[in-house]
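What follows is one structure encoded as structure tokens, with my remarks underneath.
After this line comes chain A, so read on.
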Amino acid sequence: ADVDTIAVLTPEQGSDFGWNQQGVDAARAAAEATGVEIIVAEGLGYGDVRAPMRELAAEGADLMLAHASGYNTAGPEIAEETGVPVAIVDSPEALKPGLVADYTLSGHEGAWLAGRLAAKMTTTGTVGIVVSGEPPSWNSQSAGFAQGVQAENPDVKILYSVIGPAAYSDAAGGNRVTTSVIAAGADIIFGQGNGSSFGMIQAVESNKATDGSDVLFIDVIGDKSSLDKGHFLTSVVWDMTPVYTAMIEDLKADKFGTRSYAISLADDSVKLIKTPQVDEAAWAEVMAMRDQIVAGDLSLEPIFDAQAVRDLVTVSE
Partner candidate 1 sequence: MSGLATQATDLPPNTGAGIIGLSNVTKRFPGVIAVDDVSLTIHTGEVHVLLGENGAGKSTLVGMLAGLQEPDEGFLTLAGSRARLTSPVASLDAGISTVFQHSMLVPTLTVLENLILGAPWYNRPHRELIEERMATLQREFALSLPLDALTGELSLGQQQQIEIARALLRDSRVLILDEATSMLTPQGAEELGARMQKLVQSGLAVIFITHKLSEAYRFGDRISVLKQGRLAGQMGPDRLATLSEEQAIDEIVQLMFGRDNSGGDAERRRSSRTDEVLLDVVGLETEGDADVMGLHDISLQVRAGEILGIAGIDGNGQKQLAEALAGQRPVAQGQVQLQNKTVTTAEVAERRRVGLRYLTDDRLGEGSIGAFPISDNTVLKDVGEPPFWVRGIERRAQITQHARDLIRKFQVHTPNETTPIGRLSGGNIQKVLLGRELLGNARVVVFNKPTYGLDLQNIEASRKRIGEIAAAGKGVILISTDLDELMALADRIMVMEGGRIRGTLDNDGGGETLRLRIGRLMAGEDLDHKASA
Partner candidate 2 sequence: MDGLLTEAFLSSLLTGAIVAAIPMLLAGLGEQMSEKAGVLNIGIEGMMLMGAYLGFYVAFQFDSIWLGFLGGLVGGMLVAILMAVLCVRLGLNQIVIGIGLTLGVEGLTALLHHFQFSRTYPRLPAPVRADIPVLSDIPVIGPSIFSRHPIVYFALLSVVVLAYLYRRTNLGMTLRAAGESPAALDVAGGNVLGVRVFSVLFTGAMAGLGGAYLANVGAGLFIPFMTGGAGFIGIVLAMLARGRPLWVLIGALIFGAALSLTTALQVAGSNIPTDVIQMLPFAAVMLVLVVFGRKARLPATLGNSYERGAR
């Protein structure tokens, strides 16, 4: 099929150093790579996205990237209604040739590596996971991180804390919960939280660990290292460019909707970034493990269920 314009739809502004920004940036890059026009519709919120989708379809988009799990009911319906192909997330069952494709993004492998790194570097023997909600893609990373920590050193305690239901923009809550987790002994925080993660970072910067050392922060999806004041350990960065590029190409080749897309360590669409705070020796070991995973010597199953995550981290003494 002819593809000359694609559209990407995100719930928040594409400048959040996270999910939305990665989506928009990747869509731009993919459009450039494949030589198509792009319409960016950002900040659409988590409500009903049918109206903007219909409008984008009417404006001639040939593919709509519905970049939020909240859009995966509306997406296929609009695809059906307008005939314009739509890509949605987290719905491998929803494939429909020519109309609906799925990309289920899971950074669990990257998070697993981050977990190993954290377990190597903790001095208090306790690490924390702080999240502002429990969507599946975050759950899989929380689980991956916990499994990584346990694989590295089963003695390291993992504290898990959810700020609150739908606390995505609760920066003060992020700060408060992170502070509590640090007070309870954690010196490395694995944080997932949209707006609230800025609060987590604030807490990491302004509190000392219980043994007096600096607290370090592991971020996900986006790259906030430009904001760093010496407390970033790493980030599990997602790059959706390969996914979007493949989609556009499949669409051109009339193969759209026949497969799911994913990100992985192999093509660096999931990768860890290295900051000055990273211990060189530990980094080398973690990178070696990365290669093992890529080579298929190690395989990790994603876990999407919130309850399963809690079971992993619950400390039962």
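Simple rule for what comes next: contacts are C-beta pairs under 8 Å (C-beta built on N, C-alpha and C of every residue); 3 or more make two chains touch, one makes a residue touch a chain; residues count from 1.
Basis for inclusion: all candidates are chains of the complex that A comes from, given by their letters.
From a predicted model like this one, the values you see are computed outputs, not experimental measurements.
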From 1 or 2, the one in contact with chain A within this complex: 2
Candidate 2 partner contacts - residues on chain A that touch it in the complex: 13, 15-17, 159-165, 167, 169-177, 179-181, 183-185, 195-196, 198-199, 201-202, 205-206, 224, 227, 310, 314-317
